[in-house]
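With one protein chain withheld, the remaining protein chains of the complex are depicted in position.
Showing chain A:
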Amino acid sequence: MLHAHDIAAIVLTLQLAAVSTVILLILGTPLAWWLAHSHNRAKPLFEAIVALPLVLPPTVLGFYLLLAFAPDSPFGQLWLSATGHSLAFSFSALVIGSVLYSLPFVVQPLQASFEQLPVKLLEAASTLGADFKDRFFSIVLPLSRRSFITAASLGFAHTVGEFGIVLMIGGNIPGKTQVLSIALFDRVESLQFQQAHILAAGLVVFSLLLLTVVYRINKPTVLTAARQS
């Protein structure tokens, strides 16, 4: 029923989403923490930068990334000399694109959650001698558990659903950069509606399930607040 190319695309998409989500959590957590607690005058600017992918067409990011990834650009050269591989049309390129594009979906729920943490509790823990690591793992993480799950799920789902950037920087290489949304596009464009239906319906069901889980474990208000902030 599923062609080998489609299966390769599904595996690749899940890999991309998993790697991107892990990186997003690692980068997004300190960023969200800083945004939640900083009184810096430049904070709104950084919040705006994080939110940019929500409003910009993916083609904007795709265009700049395409220029940045070229082997003769400064960034492309740096990557080439550091890794020995050209960045353009590689899995790494897709990861970079996905991390940038899904950043608000991870940072915003975390920031909203961190802002609601009781400061007094953290201060009390501090006076009792808990260091930063203790406070993070004993207080912040348990209290924000739901937001972490939300952030990870949204980051994952959004990466699975990514299309515009990958279309511009991926190069549609089966097994290497042909993710699910591109494989589906390919099927539609070449009039293979049968296979297109399987992929499209699969994505609908998958996304619906994932989002239902997210809404189920969350009080709806938290998620909507996070999306609106």
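We adopt the following convention: contacts are C-beta pairs under 8 Å (C-beta built on N, C-alpha and C of every residue); 3 or more make two chains touch, one makes a residue touch a chain; residues count from 1.
The criterion applied here is as follows: contacts and distances are computed from a predicted model.
A.B. asks: Looking at what's absent rather than what's present, what does UniProt name the missing chain, "Gas vesicle synthesis protein GvpL/GvpF", "SRPBCC domain-containing protein", "Molybdate ABC transporter substrate-binding protein" or "Cytochrome bc1 complex Rieske iron-sulfur subunit"?
C.D. replies: "Molybdate ABC transporter substrate-binding protein"
A.B. asks: Of A:26, A:67 or A:208, which residue touches the hidden chain?
C.D. replies: Final answer for the missing-chain contact: A:67.
A.B. asks: Write the list of chain A residues that the hidden chain touches.
C.D. replies: Touching the chain left out of view, chain A contributes residues 66-67, 69-73, 76, 86, 88-89, 167, 171-176, 186, 188-191.
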